[in-house]
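The other protein chains are all here in position, but one chain of the complex has been omitted.
Moving on to chain A:
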């Protein structure tokens, strides 16, 4: 048995998901190899080598992978994957993009968003926006899955694996990178933050998100949003938390002016402590909140910032 873990990164930084995936992989048993595929990403292979439990890091570093397009990333994993019993990627927009292709080309099923590993062939994953939890068994020769990183602790940084460079991979057929517009932020990423404060439709406009920023500064928090806030153009799409946005599980999640629709809850209800601030005392968000404060966010937020 051996597991190939696809490292989550942006060529500059190894994302915190990678060490969480390695921990998930360790529950399967067998050797764990980490694949770092990108461009100008050699330093990341060194970082991956430090993750405890990793037996070997495989580095594929060439310009074809500078944007990790699905078409050629999938081909690379299909080529390498035949030697492994399990292939694992983060359930990020990168992993979700190429992993189903890998599975289809290997003629096996793909398991999405695995949150627990019972044994080498039995896995747990949420369905229906997390309102039901399925335990599934796979008899496929190669188990291909995306893993919800927030469901696993990170493997510590005490490893010292060897790095092997592989000359593999070609251009993406039929697809070309054109441009990207990445949100610049000095704050922690939603997936890595210990504290998240999110705003919903109740924030009324984008400018009012400044009320969350003062608090986020004091708590070292990331800022998230509901779909309604994103759809209304208050904030960019990458801030959406929920069934179809980012799934988070920080130590503290503060929901401000968010009603608590099932799709939003799906993205944050595994947070350790939840705080809800809402003027409607009947809002469903209070059913999952450890601490609820009923009132007008425009009065509460400035006071909260001052008292931190």
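In this text, a contact is a pair of C-beta atoms (placed from the backbone, for glycine too) under 8 Å apart; a residue touches a chain by one contact, two chains touch by 3 or more; residues count from 1.
We take it that contacts and distances are computed from a predicted model.
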Inquiry  = Out of "Electron transfer flavoprotein subunit beta", "4Fe-4S dicluster domain-containing protein", "ABC transporter ATP-binding protein" or "Aspartate carbamoyltransferase", which one is the UniProt protein name for the chain not included here?
reply    = "Electron transfer flavoprotein subunit beta"
Ask   = Of A:165, A:205 or A:244, which residue touches the hidden chain?
value = A:244
Message = If I consider the whole complex, including the chain that's not displayed, which of A:19, A:172 or A:222 touches that chain?
response = A:172
Message = Can you say which of A:96, A:187 or A:201 touches the chain missing from this structure?
response = A:96
Remark   = Where chain A meets the chain that is not shown, the residues are 10, 67, 69-71, 74, 92-94, 96-105, 107-113, 122, 126-140, 172-183, 191, 195, 219, 227, 230-231, 236-238, 243-244, 246, 251-252, 262-263, 269, 272-275, 281, 286-294, 300, 303-304, 307-308
